[in-house]
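Only a single protein chain was left out; the remaining protein chains are all shown in position.
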Amino acid sequence: MDTFLLQILNGLDKGSAYALIALGLTLIFGTLGVVNFAHGALFMIGAFCAVTLSRILNLSYETIDPEKKDFLGNPAVVKTTYVESWFGPEAGAWIIDWAVPLGILFAIPIMLLIGYVMERGLIKHFYKRPHADQILVTFGLAIVLQEVIKYFYGANPIPTPAPSAFKGSFDFGVLLGMDPNVIIYPYWRMIYFTFSLVVIGAVFSFLQFTTFGMVVRAGMADRETVGLLGINIDKRFTIMFGIAAAVAGLAGVMYTPINSPNYHMGMDFLVLSFVVVVVGGMGSLPGAVLAGFLLGILESFASMNWIKDILPGIDQIIIYLVAIIILLTRPRGLMGRKGVMEE
Amino acid sequence: MLGLNQKDTKFLLIVVALTLLTPFLTQPFAESSGLAQFNAGYPDLMQRFAIYGIFAIGFNILFGLTGYLSFGHAAFLGVGSYSAVWMMKLLTTNVIPGIILAIVVSGLFALLIGYVSLRRSGIYFSILTLALAQMSFNLAYSVLTPITNGETGLQLTLNDPRILGVTATPDGSIPATHLFGLEMKSSAQWEVFGHLFTFNVGYYFCAVMAIIAFYLSLRIFRSPFGMMLRAVKTNQTRMSYTGLNARPYTLAAFVISGMYAGLAGGLLASMDPLAGAERMQWTASGEVVIMTILGGAGTLMGPVLGAGFIKYFENIFSKINDGVLHGWFAFLPDGLEDFVVFLIHPFVGKGWHLTLGLLFMLVVTFLPGGLMEGGNRISRWYKNRRNKGTDTDEGTPHAPKSTPHVAE
């Protein structure tokens, strides 16, 4: 029971990332009909927004403190960050400590802008072209984006810690009346999961309860008819692309403390996210979310030792295996509508 | 000749000539000239031209003819390399058994993967191949370590049995790969007028393989089978209502292209007997996609051009550092020089992939037919211009102008 629970918990954070990326992929595919191989790059850029903010906050100037001496007896050089000097040492330190959560505010406008530019500047010209061309051009874009990041930030992972308040772990076991240290779960992972639920909830309610969302949903179901009603669907789709980019970006921002960001993390997640989308059902938003969490948890179960003893390597391939079985037996995925991209 | 009509025979002969003369053609600059860095006549690079040319020719039989975009072909390349290295560990460092096994095993593997993934088309096919190849990659890194030697990669050692060859040479080192005694790494050099030409056994071996590969692909393009593959690409509905089952055709194309990839992998291992899982990663699959499209998918020469283009510039670009750039732009005023170098810097050296990505995007967007289409457009434009020129010069009445054929 306890290991069971632990595996579910362990699967949630990766599942959250899958769900968020897959959600954006599905929004783009469902609304614009575009297969976006650059979506993983957007996730990666989000993560580097957090890195950038943390670097900005750590910008400092040097002063010479005559009181203190370094080991040679010279006056010591003291670095003070601008943030500390503006907001005072305490508030300043707090702001720096909270760079990752603050990265959300930083990333939202940037991601919306990137999404807007991407859609207007590139994707727009590929609506009428074959899916293969869309895959190819966005694959090229993904390479470009990842190389740009590599140029500015180097090839090594950049550790970006969570605020110190969330450093520890929460003991679930005690809560359920078990011994301490049986089920412990890092605070930040809990936060990541909660955060993803909030973002998913926000996207769904936006689509469900606003007129804008209603039009977009109608457009996803039947683009031509909505176009005939004289509603400018293209403009809304541009905004949708921006939102999808922002969702991927936020998933990236918050993921930084879990895994230090590097330039190829986007590609790594992209392949899996596509698999998630396919399992959930191409074009189905709830399917993408559900499949994201399910596959995250499944992956976590597959990495349990006794399972690995029976089926060595299963943890490495479980997601792909599930996807292949689903594609072959139920091509529309868990919750996909019949006819979407089927032969 | 060889079952080809006159035009194709001529075409093949040109390709053969170009391939055999590569050591000259890639070495246009004298060693002492400042442009010597643009030479490409090194055995290692020339081998890669031929090997990746084979890989791309094979990929093109699938993608160019049938339109099925596989994102997993590097898996076959990797499997080919592993098979060849195993043959060299167990049997002999003669490359022939290794290459045969590479082709056979990758063909069987392609049959399995193709059987599964060809049940779907369009993006589903792409994602299925991607997933299957990525799965193979993960397995190669983990459980299959006894076969693949995991992250270290599979290498020849002094403990290998090599039952038909020798475990170690008399001086106690690992035997080199060879073709019936002719070592792959041996080269002859010829210096003439300050040009240094290198004739490498390995290159010529790869070149012969590449010519055979090209010839077979030419035959396939001209055959009824090739026509059926193009029919699959344009209209599968019509195909099935014409009484044809598309699946065996696509599967055959998939297996053939997998065998080409296996041959390329086997050759890689024959030139340098090691094999690593990174050769199977999906970015490696992406590379052959880029080569084929950059050159011109569905054309005969395009993939070869694309492979050569990418391998050449990959090599050149990685050599251009700031020092070289400063040398080039030394004629500019200092401030401007620094600025120009600063602008170019991100795109060269380690920035080659950035340039490649941008170039690929431009090609997909503006020149879907790749370099081949670009060449055709230029030659058509040139012909039109020249026709116009002669018309006015000689004052002859206008012949009806041929309208340029607009690509669709």
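Think of it as A and B in the order they're written, each chain with its own count starting at 1.
Rule of thumb we're sticking to: a residue touches a chain if its C-beta (ideal position, glycine included) is under 8 Å from a C-beta of that chain, and two chains touch if they have at least 3 such contacts.
Throughout what follows, contacts and distances are computed from a predicted model.
Chemist: Just by its UniProt name, which of "ABC transporter ATP-binding protein", "Sarcosine oxidase subunit delta", "succinate dehydrogenase" or "Respiratory nitrate reductase beta chain" is the chain not shown in this complex?
Modeler: Listed in its UniProt record, the absent chain's protein name reads "ABC transporter ATP-binding protein".
Chemist: Taking the complete complex into account, tell me which visible chains touch the one left out.
Modeler: B
Chemist: For the chain that's not shown, point to the residue among B:Ser186, B:Ser240 or B:Ser318 touching it.
Modeler: Of the candidates B:Ser186, B:Ser240 or B:Ser318, B:Ser240 is in touch with the missing chain.
Chemist: Thinking of the whole complex, not just what is shown, which of B:Arg119, B:Lys185, B:Arg230 or B:Arg377 touches the missing chain?
Modeler: Answering carefully, the residue with contact to the hidden chain is B:Arg230.
Chemist: Consider the whole complex, including the chain that is not shown, and state which of B:Arg219, B:His345 or B:Arg377 touches that chain.
Modeler: From the options B:Arg219, B:His345 or B:Arg377, the contact with the absent chain belongs to B:Arg219.
Chemist: Can you list where chain B touches the absent chain?
Modeler: 3-5, 219-220, 222-228, 230-231, 233-235, 237-245, 248-249, 252, 408
In this section, only the chains that are shown with their structure count from here on.
Chemist: Note which residues of chain B are touching chain A in the complex, please.
Modeler: Listed in rising order, the residues are 67, 69, 116, 119-124, 126-128, 130-132, 134-135, 138-139, 141-144, 282-283, 286, 289-290, 293, 346, 351, 353-354, 356-358, 360-361, 364-365, 368.
Chemist: Using the touch rule from the top, collect the residues of chain A that touch chain B in their complex.
Modeler: Spelled out, the residues of chain A in touch with chain B are 35, 122, 125, 131-133, 135-137, 139-144, 147-148, 151, 267, 271, 274-275, 278, 312-313, 316-317, 320-321, 323-324, 327-328, 331, 341, 343.
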